[in-house]
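Right after this comes chain A.
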Amino acid sequence: EPVKIGMITTLSGGGAGLGVDTRDGFMLAIKQSGNKDIEVITEDDGQKPELAVQIADKMIQSDQVDILTGIVWSNLLMAVAPSAVAQGKFYVSTNAAPAALAGANCNPLYFNAAYQNDNLHEAMGEYANKDYKKLFIMAPNYPAGKDSLTGFKRYFKGELAAEVYTQVGQTDYAAEIAQIRASGADGVFAFLPGGMGIAFMKQYAQSGVNIPIMGPGFSFSQDVLPAIGDAALGVKASGQWVKDLDNEANKKFVADFQKEYNRLPSLYAVQAYDAAQLILSAAANADVKDTEAFRAELLKADIKSPRGNFKFNTNQHPIQDIYVTEVTKEGDVLTNKTVEKIFTDHGDAYAKDCKM
Partner candidate 1 sequence: MVEPVLQISDLVKSFGALRATDGVTLDLHPGEIHALIGPNGAGKSTLIHQICGTVRQDSGTIRFAGQDIGGLGVAERAQRGLGRTFQVSSLAPEFSALRNVMLAVQAKQGSSFRFFKPAMLDRSLTEPAMTVLDRVGLAERARIPASELSHGERRQLEIAIALALGSRAFLLDEPMAGMGPEGSKTLTRFLDRLRQEAPILLVEHDMDAVFALADRISVLVYGRIIATGTVEDIRRDPAVRSAYLGDHD
Partner candidate 2 sequence: MLLEVNDIATYYGSSQALFGVDLALDEGEVLALMGRNGMGKSTTIRSICNLNPPRSGTISFAGTSTSRQPAFRVARRGIGLVPEGRRCFATLTVYENLIAAARPGRWTLERVNELFPRLGERRNQLSQTLSGGEQQMLAIGRALMTNPRLLILDEATEGLAPVIRQDIWRAIRALKSDGLSILLVDKTLSELLPVADRCVILENGRSVWSGEPAAIDDAVKDRYLGI
Partner candidate 3 sequence: MSRETVVNFILAALLLAVPLLANAVGQPFYITLATRIAILALAATGLNLALGLGGLVSFGHAAFFGIGGYAAGILATHGFSGEPLVFGLSGTNQMLVIWIVAAVTAGLAGLAIGAISLRTSGVYFIMITLAFAQMVYYFAVSWPAYGGEDGLSILVRNQFPGVSTMRPLSFFLICYVVLLAAIGLFALIRASRFGSALQAARQNPVRVATVGIRPFRIRLTAFAISAMMTALAGALFADLNRFVSPSMLSWHMSGELIVLIILGGTGRLFGPLAGAALYVIIEYALGGITERWQFFLGLILLGVVLFARGGLLGFIAGKARHG
């Protein structure tokens, strides 16, 4: 029985880079498997929730897909996933992981192959305990931003110099940088994904302020590093995957990805790659129409993840190791290298509320 997968991801607009990596990572796994019974339909959501819903409706009602995947953003995921699982379809998330779906509202058909939103922030909080006494923390003023700082504070024990919420999509950070300068903090934790992070880092580098910066991995992942340039050097970040992780699966993945697409993979690519691997492994042993059996196979997480150890928690979110990394240069190319492992087999704070 063939498996039909609908991939809804962002291929146009400002966030297209993430969608492209998601798609490419996912398709790499599918291609490598050589499995002819898997069919993937990909469509662009333009980063608009309404459009994502429309495409999801089409994929479910018209194309009759069995599994949906690929959404990058929490707000799009919230628009699509609850109603998809309500209609009996699997949703395997490749990135977005809002707290809302990890706790009481978890669902047997909803799997997250990436992480839970708070994870990387928690890791940075834990890491910061070592070297920092007083931190300036900031994030955009939207749920993911709030989750981020909440996650960070859950583990960080030191003092907060300030907790600042910036505007979503903000492009100028002079005011925040001035506050950092005046705050007396010995470190800065900033969650500023995509273009916001690029702008902040470039401006920070010019400001003459020398307080060290840290952040969650996706603020400094491979898709944005080239655009930030040398301003990113030395920044500490967290990630459940790093390019230089020492395991077979990872070496093969990085090499294959580079060969196939001629660029370095990012976090998003790995997450999507694993999502595809999970689906492939389940499809090999169960019929996707047999929901219970397929779910059981997915839960086994019988894959060789480039991340190393990977298993599912009770809320079907990953339990995995989390690392702290540093931005460095390999020749001309900026990339992250591992500094240390900060969490081993780390789950999330919401699993206890999930009753399945």
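Going forward, contacts are C-beta pairs under 8 Å (C-beta built on N, C-alpha and C of every residue); 3 or more make two chains touch, one makes a residue touch a chain; residues count from 1.
Selection criteria: all candidates are chains of the complex that A comes from, given by their letters.
Computed from a predicted model, the values in this text were never measured in an experiment.
The candidate from 1, 2 or 3 that touches chain A somewhere in this complex is 3. The part of chain A that touches candidate 3 in the complex is made up of residues 11-12, 43-44, 46, 48-51, 53-55, 57-58, 60-62, 74-75, 78-79, 82-83, 86, 98, 100, 141-144, 146, 165, 167-168.
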